[in-house]
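One protein chain omitted, others in place.
Right, subunit A next:
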Amino acid sequence: MTHELPFAITLDPSTSLANKTGSWRTERPVYLDRLPPCNHTCPAGENIQKWLFHAEEGDYEQAFQVIMEDNPMPGVMGRVCYHTCETACNRGQLDEPVAIHAIERFLGRMAFEKGWTPRFTAPDTGKKVLVVGAGPSGLSAAYHLRRLGHDVTIREAGPMAGGMMRFGIPKYRLPRDVLDYEIQRILDTGVQLELNKKVEDIEAAFENEGFDAVFVAVGAHLAKRIDIPAHAAGKILDAVSVLKEMETGGEPPKLGRRVIVYGGGNTAMDVARTAKRLGVDESMIVYRRSRKEMPAHDFEATEAEDEGVLMHWLRTIKEVDGTNVTVEKMQIDENGRPQPTGEFETIEADTLILALGQDVDTSFLEKVEGVEIARDGVVTVNAQMMTGRAGLFAGGDMVPAERTVTVGVGHGKKAARNIDAWLRGKAYEPPLKAELAAFENINPWYYDDAPQSKQEQLDPVRRQTGFEEVLKGLTEDNALYEARRCLSCGNCFECDNCYGICPDNAVVKLGPGNRFEFNYDYCKGCGMCALECPCGAIKMVQEGS
């Protein structure tokens, strides 16, 4: 400005827009996407917050498509996943977590009713990948490899696909029509499935059949056994076989009138509840520690008790003599370990079912050069999920990890991404993780009080007599309600708060779907936008940093 201004005046007569008050600032607000705790803990790496965002608007198909980017089985997942997402959910600190699993299950049902299919865009690569085992991990890997453009063949030793989802999880938790539908949707993407075909020779698959990579996920199907002195041998079965027989046998397994299930894991609960449904008079759990230390999820034990399963905590089985089972009382020492007390009891039982865990059948891998099998029977893999044999990857229950369906599905995805990179001569670089959206980043004031919607449970009498699904699903109204309980932790949901409350009009609204940006010419750095952002998508940073 060269012309003269009136006395003591620094600016031209004009609007205050000439006055760039942003120069007052010492801290600046920045928009960011923080990592919601649900996404952070999901073993399948689902972008839960993102699909809930679409579900909140009633755009269920888009929500389904977002799930399908990470997990091809929302219907299965909404039923059998132990939902670590809900344990981590920030809303749990406010009232109750969002019932994510119930919404996912609803989306799975919508996809079934509307016949939605995942959208694939990658061009075919011409690379051939063999997947050994059609369980959750194998199916997931096959799906993701197909999604990335590869030719995929699954070889399954058993007569049906599904693995432990079919042979380990009872129908009352996972109806088979849901499982069949979601497996078929994976196969419909162009995955070849060969049943009753046990892979014995991995090298032959590489050398003779021209597979460029192999992913093995054969699970852990061998029941762990222990020696129990048996004078006149009673009937002793293992849990995996009983559950498997439920699927494959023509007749249900004969268990007698009184059954003891030995173990405290989820499989023990499943078997005890299955026995009850098969009409035994008494189904009992015997476990050496107390309910507090049992590995089963609490809801499984509660549901089992509701159905009339009897619990004998702090008991070990010492001896079996015909139908007399001798158990010893235990107590928990200061290290949390069960110790014998020398007191004994006798329980009558026609059948004893062992539910003590499972081992991996690794015999077919022992001859593959480079493959390392640890002492406990699991296969060693590197960070890329590859074994010591180049191009041979492994995942699911046969590698060291928690043995759940969701972990298996996550392994499948991770393996697929690494196999894809390996086939292209690269290394898969996982995207950098954003900082966690903690409860402290949330401003709960802006959310309405909304108690969690409850899934209805089947009447206990009907639960004791049949294999009908125990938990009911949500209606559309309920699912929408529940989706809208999401706090959208760390991710802008366009609530206009920053735009509305900035004293300096320094927030620019970019229109639906485009969020906002700061006009730093006028932002004085008061920090109100960051504190009043309901979901914690704004952070204050030092000016100049």
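Operating definition for what follows: a residue touches a chain if its C-beta (ideal position, glycine included) is under 8 Å from a C-beta of that chain, and two chains touch if they have at least 3 such contacts; residues count from 1.
Note that in this section contacts and distances are computed from a predicted model.
Participant: Can you tell which of "Thiamine pyrophosphate-dependent enzyme", "Sulfate transport system permease protein CysT", "DsbE family thiol:disulfide interchange protein" or "Tryptophan synthase alpha chain" UniProt lists for the chain that's not drawn?
Facilitator: UniProt lists the chain left out of the view as "Thiamine pyrophosphate-dependent enzyme".
Participant: Write down which of A:V132, A:L365, A:A437 or A:L480 is the residue touching the left-out chain.
Facilitator: A:L480
Participant: Among the options A:E61, A:E343, A:E402 or A:E456, which residue touches the chain absent from this view?
Facilitator: Only one listed residue reaches the unshown chain, and that is A:E456.
Participant: Hey, which of A:F120, A:F467 or A:F493 is the one touching the hidden chain?
Facilitator: The one listed residue touching the chain not shown is A:F493.
Participant: Given that one chain is not shown, which residue among A:G75, A:G138, A:G265 or A:G536 touches it?
Facilitator: Only one of A:G75, A:G138, A:G265 or A:G536 touches the chain omitted from view, namely A:G75.
Participant: Considering the whole complex, which of A:H40, A:H83, A:R109 or A:K413 touches the chain not shown?
Facilitator: If we include the chain that is not displayed, A:R109 is the one touching it.
Participant: Spell out the interface residues on subunit A facing the chain that's missing from view.
Facilitator: The missing chain touches subunit A at positions 6, 9, 11-21, 24, 56-57, 75, 109, 112-113, 175, 177-178, 181, 445-448, 450, 453-456, 469, 472-475, 477-478, 480-482, 484-488, 493-497, 499-501, 503-506, 509, 511-512, 519, 521-522, 524-528, 530-532, 534-535, 540.
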